[in-house]
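Note that this complex is displayed minus one protein chain, with the remaining chains in position.
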Amino acid sequence: MKAVFIPKENFPKVLERWLSSYEILGPVERYGEIVLQPLTKESLKDVRLGENRASISIKPLFLPQTECMFVYKSEPLKVEIDSSKPVPTLVLGVRACDLKAIELLDKVLLEEPADFYYLEKRKNTFLISVDCEEPLDVCFCALVGVNPYPERGFTINLSKLEGGYLAEPGDEKGAELFEQVKEFTIEATPEHFSPREERRRALLEKFKGERLKELEKKILSRDERYWEELSKRCIQCGGCAFVCPTCYCFYVIDKRMSPEDWLRERGWDSCLFEAYQRMTSGENPRKTLASRLVQRFNHKCVYFKEQYGEYMCVGCGRCIEVCPGRIDIREILEE
Amino acid sequence: MRNPYIPSMAEIVNIEDETPTIKTFALKLKDGPMDFKPGQFIELTVFGAGEAPFAISSSPFEKEIIQVSVMQTFNPVSLRKGRVTSALFTKKPGDLVGIRGPYGNGYPIEKCIGDVTIVGGGIGASTLRSLILYLMREGKCRKITFFYGARTPADLVFKKDLEEWKKLIDVHVTVDNPQDGWTGHVGVVTTLFDKVPLDFSRDIAFVCGPPIMIKFTVKKLLECGFTSDKIFVSLERFMQCGIGKCGHCNIGKYFVCKDGPIFSYEQIKDIPEIF
Partner (left out) sequence: MSRKAVPTVCPYCGVGCGIWLQVENGRLIGVTPRSSHEISRGMLCVKGWTSHEFVMSAERLTKPLIKRNGKFEEISWDEALKIVAGKLKEYKETYGPEAIGILSSAKCTNEENYLVMKFARAVLGTNNIDHCARLCHASTVVGLMKTFGSGAATNSVNELENSDCILVTGSNTTEEHPIIAHYIIKAKDKGAKLIVVDPRFIPLAQIADFYLRQKPGTDVAWLNGFMNVILEEGLEDKRFIQERTEGFEELERTVRKYTPEYVEKITGIPKESLIAAAKTFALAERAAIVYAMGITQHTTGVDNVISIANLAMLTGNIGRESTGVFPLRGQSNVQGACDMGALPDFYSGYQRVEDPDVRAKFERAWGVNLPPTPGLTVLEMMDKALEGKLKAIYIIGENPMLSDPDISHTEKALKNLEFLVVQDIFLTETAQLADIVLPATSFAEKDGTITNTDRLVQRIRKAIEPIGESKPDWQILCELAKEMGAQGFDYTSPAEIMEEIASLTPIYGGIDYERLEKGGLRWPCPSKEHPGTPYLHKEKFTRGKGKFIGVEFKEPAELPNEEYPFTLTTGRIGFHYHTGTMTRRTTLLDREVPTGYVEINPADAKKLNIRDGEVVVVSSPRGEIKVKAFVTERVTEGVIFIPFHFSECPANCLTNLALDPLAKIPEFKACAAKVEKVSIKKGG
């Protein structure tokens, strides 16, 4: 599978061609921020692929905030499953941290028995990633070993160069997509790759701070008093778990929609909530907020590593942006 | 592609009143026999209420009809009865429920070749019943001793079974608070160990009951010379999906629904929030 170069002026044409067979979600500016929106022929020119990552990750595309699992009628009893397939969708502007996060989510959610709803969306969603150009203040991916440029897990990766994009295919779908637009692209040459490497090197330099090592040791070294202090700031908004691209916990509830129709719904949950592990008997192994903070950071940096061999934090910094209590995971992970 | 979240249907064929708050439901599976190990559990859906995990209390040799023993819970935080259990208690034979499973790792029955010590408290006897029925029929272990305690005589579950089992294995029963007519032992279940001396030659121990009971029983067993890799406890945590995806039962690096609910004490002894 060969890489190609897409000249800048051809880029909207490439998107338009793809738009004829797929739904495309792309980053556009609305009301002062970059959000992922379905693209139309008219909005193709508004796509903003540069700068830094979006404030919301691609997690909601695979794990929506609320999701219907199935519906059932009570009289007569009948369970109905939605057999419609998700529309094949291209997602434009995915970052390296998003890709790494999806890789980590796959480890949990695709492990047998695979999460049906996640898998369906995974199969029908194709990720077109981009190299980051500028880290945000809160970005620390490089410091936890996640490079700020996509290396795997994408369908196509776009690296911005002078005059256009160097586009690499990551899988068969990528090659297929290139085939569809080959009249707009030229074959990539070493003259395209070397400036790309240069930009990537320069980008890495922008990450200030020491590489964070042995995260599990740092977390385990914090004592009770440390977590008590931290719990004075946490307001239990759930934001960190909701924005984190690797947090996947969900609650399940059966809801009545009409006298005979019921719906089983699942929705985002967070281990920081008191009732998260509270049993119907009232027993709660993690009664204090401090103990739940311990759980959150332990799961991210200690337990997940023991289970799957990697840390669960990709260094995107979204939890830092979203926290009203100003809790900064980097401080917890540093000396 | 199979969707592991969709329940299959089961019909309630019998309901047994074990105690004022515990009923045993016999469920006939519509989709065919279920292969399971003792110690595994199912996620039971009461349509119109919700889904909750319950241990299978029947023998694994009975594959067409399985039994779950359910306690009507009262939530002291919400001051309401448990949503699923109270709805389940209104069901009658012939009503349909949803089943997913079997889930969990089950008891390490392959290790049961020597002496087996089983300690149960209250509704904890539910999962132990499946184990006892299996071991008795399979016949591979040398000796089975069952210690069982409940708060009052009325709270003892499987009273009929206990009488039957006394004929085949060692059964010792105790209650915390005796009531009229109780002539048996009085005291928490660990006090039974003083009556029947245990020594480390009794190979393997299984404990299931309320967390505080497990804590003290394990302590006592260690004192009696059991090694922590030979003591197996059934951990109780809030479980929702049963397949290790929703995250709620996470403890240390384990998920109680997937890596448990049966753990050796060796596996969990260093986890700080364990009991």
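Note that the chains are named A and B in the order they appear, and that numbering of residues resets to 1 at the start of each chain.
The definition used in the following text is that contacts are C-beta pairs under 8 Å (C-beta built on N, C-alpha and C of every residue); 3 or more make two chains touch, one makes a residue touch a chain.
Fair warning: this is a prediction, and the values are worked out from it, not measured in the lab.
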| item | value |
| --- | --- |
| Given A:7, A:64 or A:113, the one touching the chain that is not displayed | A:64 |
| Which of B:28, B:80, B:137 or B:195 contacts the chain that the document leaves out | B:80 |
| Residue touching the undisplayed chain, where the options are A:12, A:86 or A:145 | A:86 |
| Contacts of subunit A with the absent chain, listed as residue ranges | 23, 25, 30-33, 35, 37-38, 55-56, 60, 64-67, 86-87, 232-233, 235-239, 242, 251, 253, 255-258, 265, 267-269, 273-275, 282, 321-326 |
| Residues belonging to subunit B that touch the chain removed from view | 75-80 |
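Everything below uses one rule, namely that only the chains that are shown with their structure count from here on.
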| item | value |
| --- | --- |
| Between subunit A and subunit B, centroid-to-centroid distance (C-alpha), Å | 39 |
| Subunit B - residues contacting subunit A, complex | 1-7, 9, 45, 47-52, 73, 75-77, 82, 85, 96, 98, 211, 236-238, 240-241, 243-253, 273 |
| Subunit B-facing residues of subunit A, complex | 69-70, 72, 74, 77, 79, 81, 108-109, 111, 113-117, 119-120, 248-254, 256, 262, 264, 266, 269, 271, 275-283, 285-286, 291, 295, 299, 302-303, 306-307 |
